[in-house]
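Questions regarding the structure given below will be posed in turn.
Note that one protein chain is taken out, while the other chains of the complex remain in position.
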Amino acid sequence: MNIWDKLSSIDRRWIFLAMAIFVSWPVLKPLGLPVTTTKEVESLYSFIDEIEDKKPIILALDYGPSTAPELTPMAKAVIRHAISKGIPVVGVSLAPDAPGVANDIWKWAQEELGAVPGEDIAYLGYKAGTTNVILQMGQGISKAFPKDYYGNSTDDLPIMEGFQSLKDASLVLGLEATAIMDLWIQYAGDQMGVPVAGGMTAVSAPEAYVFYQSGQIVGLMGGMKGGAEYELLVGAPGNAVQGMDAQSLGHIVIIVFIIFGNLGFFLGKKGQDVSRLKSLRGDQK
Amino acid sequence: MILNLIAPFNTTEGLGIWIAAFLTLCIFSFLYKDNPFYKFAEHLFVGVSSGYYISIYYWNTLKPNMIDELTKGFTALGKGDMQKAFGLDESGAVMAEPHLRMLVPLMLGIFILLIFISRKNAWLSRISFAWYIGVASGIAIPTAMSTRVLLQAQGSIRDFCSYNADCAVSAGLEPQVATTALWINAFLLLIGTLSALAYFFFSLPSKGALKVMNKVGIYFLMISFGASFGYTVMARISLLIGRLQFLFYDWLGITIS
Partner (left out) sequence: MIFNFLNLMFQIQVKEGTGPVFFVLVLFVAALFFFLDKARKGATFKIRKIAGLDAVNEAIGRATEMGKSILYTTGLETASHIATIASLTILSRVAKRAARYGTRLQVPSFDPIVMSLSQEIVRESYLEEGMVDSFKGDDIFYLTQEQFAYTAAVEGVLVREKPATVFLMGYFYAESLLLAETGNSIGAIQIAGTDAVTQLPFFIVSCDYTLIGEELYAASAYLSEDSNIISSLKAQDFGKALLWIFLLLGSIATFAGSTKFLSLLGASI
């Protein structure tokens, strides 16, 4: 086996070990690598910054613990921004495993930001039905959520004064791990005319770029990087910014191994065998 | 860097953090090779998540939407209040709470379950599926056509107008200063859209100009898949970072000085 074949058949456990070392190291000893912001996140920040009428933002927390490392920093950064501008935040969830995560965020907002429940923030809980819930919210928030997560009547909450339906919201920000973002864009955005923005896991973010490009969403945060950018913009670096050093080194490790693998494939015996086989089968045109 | 193993017990979660850390390490042990610790954690995860979801669906979906509503409906019926029993207020207007109107979806749900219970009566499930597909299609298709086709098509050609001040003003768009890079971007977007669309055209054989477009289309598709792949790798590393932050900061109580 020559060096190229060895490169393309490295035992995967060495890759895991390299990843573990290079991702753990910056978590324990931050490197302070620069983090730049992108226009997608900046446009979301500007939009919230320029909200004048102080109508609530609907924060759709549609994710569970498995994607919390990516999306919770976004939620906290946006809530911090909104509270600092005096814009109330009303949380809803369309994913069944979201309430636990959302409740933690709400507790954090009260402890860390001094947000007053019912006035500055409210969490209405989870309701099954996705599309139907969004359409119902368009007819009336309390129709979809007669009570909030803590058992209080929605209509009696001070935050709901002058805020009857989804159409009254200044923004719908969906923090999504699944395809629910599509539904917010279709129904809240295009059908009801409410400005919509997205905070997506990095797996789903590429699909949302087309909506940003076409102007159907006003901003987009993608993955932990998106959360880190927003944390920087609000001036409160948190877990996401802390994770960026590790993110960068992790990517470098992946890039190095991709290069090794490709060099090994094209220059090694295995790659030549496959090329020969494909030409024999007439696959190459 | 300071290590503080008592830190978890200074929080209300205490033992839960130790259990979470243990299970995390059990799953990570699979990276070396399969072992009983991994199997234990995996089976525990499957069991707990199944139980958790059953509980979630019962308390968040079945109970408030079906059981509570039917209970309120039958209670009102028992008191002789027919209007309230069927979710109507004093003026006869439809209330948000359906009460006994939930009997209809209950019946449709039972029809679906007949597939498993009774082969002879399984045909009734078609009524439920027809209702569901009909309503879902009626809501979804026009909206999807608008959001995913028409507005996306508009987005593909809009830049050509935005970069032309007169056109932008008459179209009500914000005029943009077009640099060379932006123009190249707009043309690339158009070529990519047209060629990718042509790639999925199955009615004509792949010959001549169509063959060229298909080739261009597949290159654009592969580039987009590469970007998507990179983003997904980023997502997975982010989740790893989240776990490591938990292990180092919450479990081991490491503080960075």
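Read from first to last, the chains carry the letters A and B; within each, the first residue is number 1.
Keep in mind that, in the parts below, a residue touches a chain if its C-beta (ideal position, glycine included) is under 8 Å from a C-beta of that chain, and two chains touch if they have at least 3 such contacts.
None of these values were measured; they are calculated from a predicted model.
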Tell me which residue among B:N60, B:N164 or B:Q245 touches the hidden chain in the full complex.
-> B:N164
Per the definition of touch given earlier, which of B:I141, B:I184, B:V212 or B:I256 contacts the omitted chain?
-> B:I141
For chain A, residues touching the missing partner are 190-191, 203-204, 206-207
Spell out the interface residues on chain B facing the chain that's missing from view.
-> 42, 45-46, 49-50, 115-116, 129, 133, 141-143, 145-147, 149-151, 153-154, 156-158, 160-161, 164, 166-167, 170-171, 190, 193-194, 197-198, 200-206, 221-222, 225-226, 228-229, 232
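FYI, only the chains that are shown with their structure count from here on.
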What part of chain A is in contact with chain B in the complex they form?
-> 13, 16, 19, 23-24, 27-30, 66-70, 96-97, 99, 126-128, 131, 135, 140, 142-143, 146, 182, 185-187, 189-191, 201-203, 205-206, 210, 213-216, 222-225, 239, 242-243, 246-247, 250-251, 254
For chain B, which residues count as touching chain A in their complex?
-> 1, 31-32, 52-53, 56-57, 60-61, 65, 96-97, 136, 139-140, 143-144, 146-148, 151-152, 154-156, 158, 189, 224, 227-228, 231-235, 237-245, 248, 254, 256
